[in-house]
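The complex appears here minus one protein chain, its other protein chains still in place.
Chain nomenclature is as follows: A and B, assigned in order of appearance, with residue numbering initiated at 1 for each chain independently.
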Amino acid sequence: MTRALPFVVFLAAGFTVPWIGSTYALGVGLQLGMWIALTQSWIILSGMAGYISLGHAVFFGLGAYFVVMTWEVIPIWLSLPLAGLITFLFAVIISVPVLRVRGPYFVILTFGIAELVKYVVILIESSFGQYSRLLFGTPEIGDLYWVMLALAIAATALSYWIRFTRFGHGLLAIREDEEAAQSIGIPIVRYKTLAYGLSGIIPAMVGGVMALRTNYFEPEQAFDPIVSFTIITMAIVGGSDDARGPLLGAAFFTFLSEMLWASAPQGYLIILGVILIAFILLMPNGICGRIFPPAGSRI
Amino acid sequence: MIDILLSEQLLAAAIITGTLYALVALGLNLVYGTMRLLNIAHGELVMLGAYVASSGYNYFGISPLVGVIGAGVLTGLMGAAVYIFLFRNLLVKPELSRRLEANSLLIFFGAIVILQNIVALAFTGTPRGYRYLDGVIHFGGVALTENRLAGFLIAAAICLATAIFLRASIVGVAIKALIQDRRAAGLVGINVDRIQLLSLTLGFSIGGVAGALVSMTQEITPFMGFPYTMAAFVVIILGGLGNLVGGIAAGLVLGFIQIYGVALTSPQWNSILLYGAFVAVLVLRPQGIMRGGRGVR
Partner (left out) sequence: MRPLLDVQRVSKMFGGLQALQDVSFDVSAGEVVGMMGANGAGKTTMFNLISGNFKPSGGQILFDGQSVVGMSADRICRMGIARTFQIVRPFNELTLLDSVFIAAQFGARTRKGRSQAQVLAAEILDIVGLAERKDELAATLTLADQKRLEVARAISTGARLVMLDEVMAGLTPREVTEMLSIIRDLKARFDLTIIIIEHVISALMNVSDRIVILHHGETVAIGSPDVVARDPRVLACYLGTKS
């Protein structure tokens, strides 16, 4: 029962927040939901398959860009899923050359891709004469909250479930030893591609929701490396081998940032960096690795 | 258009930029070659060096040409400290060293964020520059500010000195040996520990020096490091990982690509060219440089 506790607590909290009746609470809840959704998606690729993505902001930014560009052209209930789909396709297409790069080179490549896409978007925007975009008439934060909650739940469910599927098992084997995994019949190219694409769908939709929330899009912000960095830190601190990890990691840092961001944003980031390094060296399995130590089979 | 492409001005710019890239990459290559560390925080060393020189001039009136030394010393000491406190001590414990090796990139990413924000806290994020040696010199058809020329000369001198050092001095040869085969180097009596310490110190120091030189000719911000890191990676992969002299040549190549690329398109393509080169080089690099197999955990 204790193993399911985090899920229950977060689910209950998620449904309770709107009843508090405060815009501030909704804002925090939105943030928390966002980070949970992003981090859960990240661990599908980077936790389970072992392909660490240092540039996950690219999916967030692409989704935001799509929603912003199609604002008032396509209704939101269509543009959000489409943002996810288009980002999925993007990931699948670039995965052809990208997933052939292994080890640490893949890691820095993901960073380079995020930056490259950012600058391409900046170029495209400037060719339209735009440097940033404002949206008007976006949905209320209350409505957006429910969408984000749904995304967070979906991402958590996916991250939890995948572990028990044949696909998830294949990913774990790929993480352990890709060549050996191939030698037992796991279709590594197909699975890696699928993991890569899957890990981008929900972040894209999250990006879209956040664009609607802030009414604002600016490439430097949407593709900010700090987004990628924060995802990684939450995953490592919470535990990247467990669907409960992102819940804990996101909660910890969302509340930390609520306390520090307004007054000392640089201080907050410095703390983030220090905690990340400390956890990598001392507690690489994160908080979840401590509270729920893996014992025996977990698939 | 053709006149622009054929102008000596552009050629000079390409050579100067390329030499600077070569210098930055040299530092990274030293670190990577001897310790197999992909230091993605290398650009932050450039940033730190830039701030040392800039602060030296703005607050104390110290010439950046002297500030170069200060920058090199500071970052060099950082390299030594990282080696002594992190690698020497942690590597004694096998469990920690395994985690370090697998996650060094994430650790460096954390270091990047920490360094950027410490500097931003101390100096704010506003770009800053200063004017020093900005008289203009003319060589033939080329107009250069003195500071760019000085930067170029110093960078070129360091690259040349390093190339000679690697070939002609016993320590330099030892470094090359270590880069080629760490275990064999130890077996033939090379003090691996000391050479690694030296390489890390030198490598970091060169990064800081490059930053000091850069500060003379462009505005600096706490977040200026990434493009230099990218450039350094493009160069070391193009030139051959651990191939220090090859890196110098590759630096020039990148300088040419960027300067002529921008001339052919527009300044907005600057970053796209750089990051595009980075992505291209990683995707297209010949397989077999790095044994594939295990994803990083």
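Basically, a contact is a pair of C-beta atoms (placed from the backbone, for glycine too) under 8 Å apart; a residue touches a chain by one contact, two chains touch by 3 or more.
Computed from a prediction, not measured in an experiment: that's the story for all the values here.
Enquirer: Considering all chains of the complex, which shown ones does the missing chain contact?
Expert: Within the full complex, the chain not displayed touches A.
Enquirer: I'm checking contacts with the chain that's been left out. Which of A:157, A:189, A:259 or A:278 qualifies?
Expert: Result: among the candidates, A:189 touches the missing chain.
Enquirer: Which candidate, A:8, A:180 or A:278, sits in contact with the chain we can't see?
Expert: A:180
Enquirer: What residue numbers in chain A mark contact with the hidden partner chain?
Expert: 166, 169-170, 172-173, 176-177, 179-189, 296-297, 299
We take it that only the chains that are shown with their structure count from here on.
Enquirer: Quick one: chain A and chain B, Cα centre-to-centre, how many Å?
Expert: So the centroids are 31 Å from each other.
Enquirer: What does chain A use to touch chain B in their complex?
Expert: 49-52, 54, 97-98, 100-109, 111-113, 115-116, 119-120, 122-123, 126, 174-179, 225-226, 229, 232-233, 236, 266-267, 269-270, 272-274, 276-277, 280-281, 284
Enquirer: State the interface residues of chain B toward chain A in the complex, per the touch definition above.
Expert: Residues 38, 40, 90, 96, 99-100, 103-107, 109-114, 116-118, 120-121, 226, 230, 233, 268-269, 271-272, 275-276, 278-279, 282-283, 285, 287, 290-297.
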